[in-house]
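Down below is the structure, laid out as structure tokens.
For this view, one protein chain was removed and the others were kept in their places.
Chain lettering (A and B) follows the sequence in which the chains are written, and residue indices restart at 1 in each chain.
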Amino acid sequence: MSHNETRRYVGFLRLLLTSNEAKLGLAIVLVFLATSLLVAAAGKSILPYNPIQQNVGPVLASPSLQHLFGTDNLGRDVFSRIVFATPNALFVSVIVIGSAFMVGIFLGCVAGFWSGILDEILMRSTDIIFAVPALILAMSIAVILGPGLINMMYALMIIWWPPYARLARGEALRVSQRNFVEVAKTSGIKTFTILRRHIIPNILTPLLAYATLDIGTVVVVYAGLSYLGLSVQPPTPDWGAMVSSYQDYLVSAPWLPLFPAAIIAAVVIGFSLLGNGLRDAIESHNIS
Amino acid sequence: MNFITFILRRLGLAVFVLLGVTLITFTLSHLVSNNPLVAWLGRAASNPKLAALYVQKYHLDSPLYVQFGYYVSGLLHGDLGFSVFKGEPVSEALTQTLPFTLQIAFFAILLTLAIGIPLGVLSARYHHTAVDYGITGFYLAGIASPYFLLALFLLVVLTYTLHLLPSGGALSPGIPPPIPITNFQLIDSLIEGRWSTFLDGLDHLVMPSLALALGIFGYITRVLRASILDVLHANYIRTARAKGVDENTLFFKHALRNAAIPVVTLASIVVTWLVTGTLFVEAIFAYPGVGQYAVQALSNLDYPSLMAITLAFAVIIVLSNLAADILYAIVDPEIRLQ
Partner (left out) sequence: MTENVLTVENLSIDYESNRGPVHALESVSIGIQPRSLTAIVGESGCGKTSLGLGVIGLLPMPPVKNINGKVWYKRVNLLDLDKEEIRRYRGTEIAMIFQEPITSLNPVYRVGQQIEEAIAIRDSRNNHKNTDANGRRSEIVASLNRVRIADAENVANRYPFELSGGMRQRIMIAMALAQKPSLLIADEPTTALDVTTQAQVLKLMRNLMNEVNTSILLITHDLAVASQVADKVAVMYGGEIVEEAEVNELFSAPFHPYTQGLLACIPTGSKAKARLKPIQGNVLDLKQKVNYCKFAPRCPHVMDKCWASKPNLRTIKGEHRAACYLHEKQ
């Protein structure tokens, strides 16, 4: 990265961090990332208790200093379980969005740059996929693949690319019509180079902004599918699955289903705030 | 291109899309197992009588594309397969459950608009003040919350703490359901003149609808707020002021009418989230709609039901998109006449 580019990015980051919301969002997201990476790297050893081990404390104990989020019906420490499940959401969202991003850019560029029948095919097939809600479609696919974290990820990867493809296609179309691309085409520059140097850099920014906001959506949909029992199986903890298995204790021990559910919401809010801040910063950056 | 052509084109697209979805559900159900009977009958595939019937009716011994043809024609005749755990044809099960879900959807949309629109107007009017930030925080929490959180939260607060509303079901135990004429319990109880049953039914609808509405209204508030702020700077507002129009008329007749247009484009997102949410909300409130049916089908691995429900949801979404497009054309003359 050249000196000028570095300065632009730093200026951009500063813009990003001016709003309080973005700062809060960033804080939440960083906590989320840090926790995930720690757990993924160090495993159970950094947790106060073994998340799967039963009877580390009294059954259904309310939150206390020893058990920050209390214990569940089998005496397991809820806090440890929640923390242990953190990487799942990160893992799934990064991979799903990453693949959707790449597939989307590829298909979108092809459709937007060459237009014609390729474009039609893309638009119609995304129309079809859009007609079914993501969660339902993923559910149907997951039923065939069988339960499990990896299978769930595959199911989501299969259906997640359409918005990215459409966004990329729109931007590719817009950029393709600009003069300098016409010039490049007629001067015989190889198509791939045009794509790489001109089209893609222009597409990246709106797509990245969308992706940040989208992480929250993946987390919510994944949590929903996990709630339905389609992801990790017991006794391994997962946020959504925890909510559904603790649901019966809503009256006697409401913290059991509510804490995991609230954590999901918190993570989503974090990414929303960050995504909004990113989008606003991009707009101000473009204006200036 | 005029209005009629516009609608016909949209209709054509809708049909195409639905055909595409049936292709997907057909493919998925055949990926489940090599035995095509499983797609139609699930676990009942081993039942010799049903098996013979279905092999003949849907030509399950013919190549796949032929089967697809019969699949589609079967769909159009209302045959969606047989649900083992329910012990009845899927179409029957859907006929029983769909009205309940539509009842929730109706009130959910009503509540979404009733909460979302005023809050959007307020946050625009008092933008960048504490009111605005408060509303923003409120709706962000709503959008970000997974549906089961909202449902459980409402349950804890309204039922278990304040004892205001029942915890689940469509009617309180002990109240006999009305005679199914339209299959919509609310309408049926009114037809029968059973006012208390009607009210009881409403009582049971509040929380499921509210749980959904709280998760969706934020989209409306957010877009409306931005749209109103945008419109208020428009030149035609200045013209209206110069004409001597009073502030109220200015806001409602001139500004809001224009600001509402982008909100219509949200219909697609709203319906999608609504449909998705019913799964969880109905499961938690034990409300006998399609969502609960879907969750039960899931745990029973009832493929015919699952595929049919997927298709049903697609139909709902495509139809509501069509309605939204029409509404958009009505509301924005430029779309209609260009």
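Rule of thumb we're sticking to: a contact is a pair of C-beta atoms (placed from the backbone, for glycine too) under 8 Å apart; a residue touches a chain by one contact, two chains touch by 3 or more.
On a predicted model such as this, the values are computed, not experimentally measured, just so you know.
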{"item": "Partners of the unshown chain among those that are drawn", "value": "B"}
{"item": "Contact residue for the chain not shown (choose from B:His30, B:Arg194 or B:His254)", "value": "B:His254"}
{"item": "Absent-chain contact - pick from B:Asn34, B:Ser196 or B:Asn235", "value": "B:Asn235"}
{"item": "On chain B, residues whose C-beta touches the chain left out of the figure", "value": "234-236, 238-246, 254, 257-258, 261, 331-334, 337"}
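The rule is short, and it goes like this: only the chains that are shown with their structure count from here on.
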{"item": "Chain A-chain B separation of Cα centroids, rounded to whole Å", "value": "24"}
{"item": "Residues on chain B engaged by chain A in the complex (per definition of touch)", "value": "13, 16-18, 20-21, 24-25, 28, 31-32, 140-141, 143-149, 152-153, 155-156, 160, 268, 272-273, 275-276, 279-280, 284, 294-295, 298-299, 301, 303, 306-307, 309-310, 313-314, 317-318, 321"}
{"item": "Complex contact set, residues of chain A against chain B", "value": "124-125, 127-128, 130-137, 139-141, 143-144, 216, 220, 223-224, 227-230, 240, 243-244, 247, 250-251, 254, 257-258, 261-262, 264-266, 268-269, 272-273"}
